[in-house]
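The structure appears right after this line, and notes come after that.
All protein chains but one are shown at their positions in the complex.
We call the chains A, B and C, going by the order they appear; numbering starts again at 1 in every chain.
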Amino acid sequence: MKTHFAHPFDDDKLKEECGVFGVSGVSDAANFVALGLHALQHRGQEAGGIVSYAPDSGFNSARRFGYVRDNFTKQSLMETLPGELAIGHVRYSTAGSKGAAIRDVQPFFGEFSMGGAAIAHNGNITNADALRRELIERGSIFQSSSDSECIIHLMARSLQRNIPERMEDALRRVEGAFSIVAMTRTKLIGVRDALGVRPLVLGRIEAGGYVLSSETCALDIIGAEFVREIEPGEMVVISDGSVESSFPFRRKASRFCIFEHVYFSRPDSILGGRSVYETRRQIGIELAKESPVEADLVCPVPDSGTPAAIGYSHESGIPYAMGIIRNQYMGRTFIEPTEQIRNMGVRLKLNVNRALIEGKRVILVDDSVVRAPQAARSRK
Amino acid sequence: MKTHFAHPFDDDKLKEECGVFGVSGVSDAANFVALGLHALQHRGQEAGGIVSYAPDSGFNSARRFGYVRDNFTKQSLMETLPGELAIGHVRYSTAGSKGAAIRDVQPFFGEFSMGGAAIAHNGNITNADALRRELIERGSIFQSSSDSECIIHLMARSLQRNIPERMEDALRRVEGAFSIVAMTRTKLIGVRDALGVRPLVLGRIEAGGYVLSSETCALDIIGAEFVREIEPGEMVVISDGSVESSFPFRRKASRFCIFEHVYFSRPDSILGGRSVYETRRQIGIELAKESPVEADLVCPVPDSGTPAAIGYSHESGIPYAMGIIRNQYMGRTFIEPTEQIRNMGVRLKLNVNRALIEGKRVILVDDSVVRAPQAARSRK
Amino acid sequence: MKTHFAHPFDDDKLKEECGVFGVSGVSDAANFVALGLHALQHRGQEAGGIVSYAPDSGFNSARRFGYVRDNFTKQSLMETLPGELAIGHVRYSTAGSKGAAIRDVQPFFGEFSMGGAAIAHNGNITNADALRRELIERGSIFQSSSDSECIIHLMARSLQRNIPERMEDALRRVEGAFSIVAMTRTKLIGVRDALGVRPLVLGRIEAGGYVLSSETCALDIIGAEFVREIEPGEMVVISDGSVESSFPFRRKASRFCIFEHVYFSRPDSILGGRSVYETRRQIGIELAKESPVEADLVCPVPDSGTPAAIGYSHESGIPYAMGIIRNQYMGRTFIEPTEQIRNMGVRLKLNVNRALIEGKRVILVDDSVVRAPQAARSRK
Partner (left out) sequence: MKTHFAHPFDDDKLKEECGVFGVSGVSDAANFVALGLHALQHRGQEAGGIVSYAPDSGFNSARRFGYVRDNFTKQSLMETLPGELAIGHVRYSTAGSKGAAIRDVQPFFGEFSMGGAAIAHNGNITNADALRRELIERGSIFQSSSDSECIIHLMARSLQRNIPERMEDALRRVEGAFSIVAMTRTKLIGVRDALGVRPLVLGRIEAGGYVLSSETCALDIIGAEFVREIEPGEMVVISDGSVESSFPFRRKASRFCIFEHVYFSRPDSILGGRSVYETRRQIGIELAKESPVEADLVCPVPDSGTPAAIGYSHESGIPYAMGIIRNQYMGRTFIEPTEQIRNMGVRLKLNVNRALIEGKRVILVDDSVVRAPQAARSRK
């Protein structure tokens, strides 16, 4: 754990996270999904999509660039997504794409002979290129540059007679990480790869209905109760108000992604029975024990460094303070004036609280450092 | 100082703040203004406008609803705002308007016989209704429902032969608060009412050029140096790289708005020589002395309650913790699902960190409470 | 009368026409105005605007670039224009504007001490520059570059106590041509200058209600009955279902614009008691008498040359034929491919019916020729 000047979503950090969410057994399911995706927005800010199903109007979908709150709050759009069953996806970016395109936005949908299915995928498929080549060779037409589209094509070609079994078939061909929320006309389906790389949790709505979500914070926003995590290698099929569990994939030793604890997940989520906030605070306590430093103040790089800075302060007794102020109205594409402006990129989001730190010895705590030279440069 | 569950921009808080910003003597002045308005976005999130002047193309303006970063970052728009002189405005809402309209968005512009002028106004005009009636009676045609439009009409009717003197004339008729940034073809003008209700500061760009801004945090974002505050009752006229100061209004005892310290201004701004962050922290220290409570944790209502909670923790020795997590992707207009969801409004932005506070005695610190019943209700 | 290859709205023709329309005494008056403006679209295709008044919601307006049918057909927009009284305007372009701006689109609106008024103007004000200078000198703030805005400012400054009298006051200062449709909260007003340069007619709706329109073809579209033309120098004030007429302006010899007969007006309109179609057909008959030519075919330049070509054919006995086919989907801004394409501008709208005219002697009849060299050039 190092300290530097950067934001969790800056260019020197990983960008492979996505958020998935699904709900069944409630009226206006798409509105619940919109709220859930809003709570998961930190997992993907570039685009979002929702698919819903209603007996009268069939499957409907809407996919949009931008924040959930700017798109899926419009009455006119939400009315096009009726039904008691819906899933959604927020994403950061798609590997392999030469430019963002709306056709790369999930969920993906396919009409099979036994009815339609939609899937939303969080994870990285390591044999995606080989799968795509093979599927094209056999006559599948890809609509996106997203690796995740392989799954729906594998499902389309499966010889199984029902969709959950087609999904098992398809996922047995997929190597890599997947936490998936999927739906048919009657079923909400959740699956997690055998390594359990990405999180997926099950929730219950008191008035009836089940929820699948990447994180528990999205259960909170709709007042749903946390039931349990989907286990590595597990598939749950929710229909008619009951949850059926199976373990179609060979068991492996769990390899949960440590960056979920460090910065992907929201601090108010619970991962593996532990509060993300508390994990980060403990890392700060540990850091203070490992690397004690004499200083006047402990300051976080907001927002993801905050719990660790609090922990460092608690352990070391050095006062906690806000040495860097974050602009809540994020944005990174301002046109730089032609005059020389130093560190413009950083100043757009973060500003040093100079009156506070001038002449002080400051311990600056961030969540992690991915590329040290970048960090060193921006520190100057 | 009370504690409750609310956000500085929620419905139980005042909404009269605006942000003003101007720059002269730099190429692509409008890009500087866009950055300054972005740093002042917390003073007004509903709409923003920029006016610039270039000898070739005259005055140009752009006014838009929404965030600065979503509008004034587009190359195609910024290219329509050339020149070395520009001013801008961000606003929350306009008193008296029955519905938001783009014609209510500042700066306001008027073409006079000696040339055009644009003004951006932060403050409340207490005799606006009487002024408007009088001006209409004499044949002025108002284009907006904004009180601030009175000023430009008073200027249009002044008998003075130059624009700064017309502005003095106009402002002598205005009762109430004003911090104004204005411009002509060659001059950048700043004025502050004699009571000094709203802030206004002067900055200098190292490479040349002057800046006027509501707060110092907007000087930081463009790397400008803080020179001094504009004094109550002072008018500065900046042209050809020099700043002329005058005091055209009768002196009064200063009555700076306390809410600027409490929650309007950003914590990294300097007001009256004092860091806003430090003022708020001291309020927390004072609160801990006045109202000591036995507890396990001190938690802020993010974000404006944070410095006071830090102060309370420092003074009381009770550990500081993040008991409420704020969703960075603010939004308040989600369509509520028909199922019962409790406290939806609050959960959209704030979520309780239950794993942290369960079973704990928590002191919750916010910046202020405007309407107690609302606070009590939302606390349940 | 010459023959050439050009379209009435091409660059070698006059562009000063506009269309005005108003209706009172019907529910959803704005929908009637939308239909009327659609029928008058040939008088101005660049932009259109509608103002309506309803006791509950006051004055409302909408101004848009583009065709009436693309804007004023949307339920969501038309719902913002309630009431039983509404006026509208379509325009080609505004003299003096350096670029089209929505603030130049009429109707113009002013709030006076006795209430609001909106005006829509068709015509050219010859002393507009002097009026504008004078009004600015006295403190009026212009919002547009349109000459027509002078009228509303003159009204705002009139000392008269009611709006129709303020309008008389204002128009006595105006030199040039005007056919105006205006409205207050209760009155629909029509005025025509003493020379009677531009047309203006009065219609009645069987179910109740009165209509003012530039041309009779816009009465037809809403099934209104043609009552009579507004006379040169006449003002009509329609309120409570009655029409009051007065002649506030000094009489002059009428100087109706001949181009209304020749190409501004639609062929199915009645001007001065004569069908426009029949006038144009008679011109063709006259042309055949004056300039008989031996030929195989008589072909019009569509569409405005058609009636004259029919007349020429009737008189001469030479068969009428469609030698030029017009693309109904007009447009003039296609990006020209880099390869050499001759006469691209013309081919976008008009295509020669080569199979018909090859080897034939053709008399080509257009409505008029403004600039002969242009015509000669495009003929090659």
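In this text, a residue touches a chain if its C-beta (ideal position, glycine included) is under 8 Å from a C-beta of that chain, and two chains touch if they have at least 3 such contacts.
Remember, it's a predicted structure, so these values are computed and weren't measured experimentally.
Here the chain not displayed is in touch, across the complete complex, with A, C. The chain omitted from view is touched by exactly one of A:Y92, A:F142, A:F226 or A:F256, namely A:F142.
Touching the missing chain, out of C:R63, C:R157, C:K187 or C:R266, is residue C:R266. Only one of the listed residues, C:V26, C:C150 or C:V201, touches the absent chain: C:V26. On the side of chain C, touch with the chain left out of the figure occurs at residues 26-29, 31-32, 34-35, 38-39, 41-42, 45, 67-70, 72-73, 75, 78, 205-209, 217, 220-223, 266-268, 270, 275, 277-278, 303, 306-307, 310, 313-314, 319-322, 325, 327-331, 333-344, 347-348, 351-356. Considering the complete assembly, chain A touches the hidden chain via residues 110-113, 133, 136-143, 152-153, 156-158.
By our rule, only the chains that are shown with their structure count from here on.
Counting steps between touching chains, the shortest path from chain A to chain C takes 2. For the pair chain A and chain C, the distance between C-alpha centroids works out to 58 Å. Residue positions of chain B touching 2 or more other chains: none.
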